[in-house]
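One structure below.
A protein chain is absent from this complex, but the other protein chains hold their places.
Chain nomenclature is as follows: A, B and C, assigned in order of appearance, with residue numbering initiated at 1 for each chain independently.
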Amino acid sequence: MEAFQQSYSSKTLIWPKSRSWALAGVVGSGNLEVLIEPNPASPEEVAYSVETSIPDFKDSWLAALNDFASHYAIGGSKITIHDQGAAPVVIKMRLRQALDLLVSNTQ
Amino acid sequence: MSQTPYHELKARERIAAIADAGSFNEIIPPPERVMSMYLPKLGIPVAFDDGLAIGSATIGGKRVYLAAQAGQFVGGSVGEVHSAKLVGLLKAAARDKIPCVLLIESGGVRLHEGSSGEIGIAEAIRAIFACRSVGATTIAVIGSDIGAYGGMGILSACCDCRIMTEHGRLGISGPIVIEKWMGKEAYDSSDRALVWKTSGGKTRYILGDVETLVNDSTSAVKQGIISVLTKSAKPDLPLAETQQAKLQARLDQFGKMTDPDEIWMASGVTDVTTATLDEAEDFIKAFTRKTS
Amino acid sequence: MNTSDLLQQFFGASASRLTITDKLLTGYASVDGAEVCVLGTVDGTYINDSGALHLAAQVIDCVKTRPGIPIVMLVDSAGQEPNRTAEMLGLPVYFGHLLTCLEVARQSGHKLVTVATGKAIAGAFICYGMFADAIYALDSASVGLMPVEAMSAVTKIPVATLEELSKSLPALEFGAAPFALLGGVKEVWPVDAGLESKLSAAIAEATTEDTRAQLGKERGGRPQAYDVQQRVLAESAR
Partner (left out) sequence: MPDTPRDTRRINKTARIKRASTLAQGKIVHHEKTADLLRAIIEKGDILCMEGDNQKQADFLATQLASLDAGDLRDLHLVMSCITLPSHIELFKKGVVRQVDFCYAGPQGNEVAELLADGKFPIGAIHTYNELYARYYMDLTPRVALIAAAQADRNGNLFLAANTEETPAIVEPTAFYDGVVIAQVNQIVDTLPRIDIPSDQVDFVVEAPYPMHLTALFTRDPAAITDVQVLMAMIAIRGIYEKYQVESLNHGVGFNTAAIELLLPTYGEELGLKGKICKYWMVNPLPTMIPAIESGWVDTVFSVGGEVGMERYTAARPDIYFTGRDGSFHSNRPMGQLAGHYAIDMFIGASLQIDIHGNSSTVSKSRITGFGGAPNMGCQPTGRRHPSKAWLKAGSEANPGPGALPGRKLVVQMVETFQTGRVPTFVESLDAQDPSIKAAMQGVAPVMIYGDDVTHVVTEEGIANLAACRSNEERTAAIRGVAGYTPVGLKRSAADTLALRERGIIQLPEDIGVSPARANRSLLAAQEIKDLVRWSGGLYDPPAKFVDW
């Protein structure tokens, strides 16, 4: 297991009134779960926290997380990830799904 | 866009599809981070919900408690937190006398948490009977490839009702365990056709172990749940005696058979090949027609 | 200790009234002069569909013919029998039926007391013994999910790691004492120590409330279970 935290600047997310969190994905082989929660203290930053079962992959993680922070407005949120060896494409897919779930009105 | 089959959905997607829109109110939601204390010590990633989402909801307008297991997370296995959430929910159902619907996808006790999950399942079984004795219907929905095995197989068998799809499997020992025990000649676990014929929804339906067999779609599963929400099987002497006779008759009639197809045929299915491919509705119709 | 000595310890001379068929124990005996119904497994046998049905028949008979007498369950079974045809015939449903019969008994006022006398492993323990109002184990009994070696083989976690961890996590340890720490067993009894009177007292104090989670918390073996259960009950009541 490896754990690390990293913050990146990102445009401020307009937090929906009805929701305080969103979860996407499941922890399982080659998969991960992403929990996005508000972090109003830092509106222009996203704070990532990652726990992964496959170590020595931090460079790729950070590159993918940084890309996501620059492509989407997620400032003012903290994102926690539990990972069991997901490929970067899955990481980005789940981040996007969590964001979609958050801003959509469905549950 | 076609509807995603029930067996392909993840636990939370199942809840979203089965509960009336917007009605699910999660108990101990993910941000609460009530997670396994065992897995981190074993170097295994944890899940925010420990592989079980629980809450209250309405289904077809009727209030229920609802739980869904995440089969992807350590095989849907039942550890200490997972089982405690389940037990709490069942006790709440007994207290409030409302139905409890379990969307099951589990290989049984989580070995990584040792006897803790085993006792948890035993407690959950006690709680199921507490529900049954007050008429709070307990419903096990089994429609995933992982199915309901081990302790969760036993637990499912204790519910008032079981709803299965042809993808669901209900058993105790899994095919790999049996293959190791009996040898590949007796049970080839890679022969999935045999595995499903042994434990799958259709055979369970034929033998009368499930209330209803439904198509592998969320709408069919939801309809199935609605159709049994008011059914209950209070544990009393007549029920026990009827079941005793039925299970004895099953042993007498089929006990010497080894091939599930034999059971199908002896139960009145004339065209096994077609019946194997049939959707649940056609299967039920064909089976009822043949046997009536 | 062999089976007949053991039964002697629990039931004195009345043990002779019990029957063992295919390593399944059934019948009626007395404990401290009071009649009880007995069902159980012996010699670490595997329990299968017909075995479960055999025990269920005993429970039904008891409810019908001996209203209200206590039911004593003795457990010495290595597990459910891994067998394809038993699975095909619906083994979980047979076990579920046995449990249903026991619930019928409970509802009809029969007290249910279990003593794990030998192996009390996995499904074999779940399918009747663990369903009792009160559960005890002899100190010599092998109680738990599975031995550490077997757990290691399935989880791919080295035996040494599991053994080390089990010092702080009794759930990973195998045996009656750690199982008691989890609340799964109320009390561990030494063999040869007045088992009949212990059993008699156990029957007397048995109640239908399931207190295992609370015990597990008090004894430190299951630190999370009780609080989580309570929390669900509280949150759902809001």
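Basically, a residue touches a chain if its C-beta (ideal position, glycine included) is under 8 Å from a C-beta of that chain, and two chains touch if they have at least 3 such contacts.
Model, not experiment: these values are computed from the prediction.
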Touch partners, limited to displayed chains, of the chain removed from view: A, B
Option from B:48, B:129 or B:196 whose C-beta touches the chain left out: B:196
Hidden partner chain, touching residue among B:12, B:82, B:112 or B:167: B:167
Sites on chain B contacted by the missing partner chain, in the whole complex: 1-2, 4-5, 8, 145, 166-167, 190-196, 200, 202, 276-277
Positions on chain A contacted by the hidden chain, ascending: 30, 54, 57, 59-60, 63-64, 85, 87-90, 93, 96
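Rule of thumb we're sticking to: only the chains that are shown with their structure count from here on.
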Where chain A and chain C are represented by their mean Cα positions, the distance between them in whole Å: 46
Whole-Å gap separating chain B and chain C, where each centre is the average of the chain's CA atoms: 24
Centre distance in Å when chain A and chain B are each reduced to the mean of their C-alpha atoms: 33
Junction residues of chain B, two or more chains touched: none
Residue list for chain C, restricted to those that touch at least two other chains: none
Sites on chain A touched by chain B in the complex: 1, 20-21, 23, 26-29, 31, 33, 35, 37, 51-53, 80, 82-84, 106-107
Of all residues in chain B, those that touch chain A in their complex: 10-12, 16, 19, 21-22, 24, 29-31, 40, 43-49, 51, 70, 72-73
Complex contact set, residues of chain B against chain C: 27-28, 34, 37-38, 41-42, 54, 56, 65, 80-81, 83-85, 87-89, 91-92, 95-96, 109, 111-123, 125-127, 129, 132-133, 148, 150-151, 153-154, 156-158, 170-173, 175, 177-178, 180-182, 186-187, 197-199, 203-204, 207, 209, 235-237, 239-241, 243-244, 247-248, 250-251, 254-255, 257-258, 260, 263
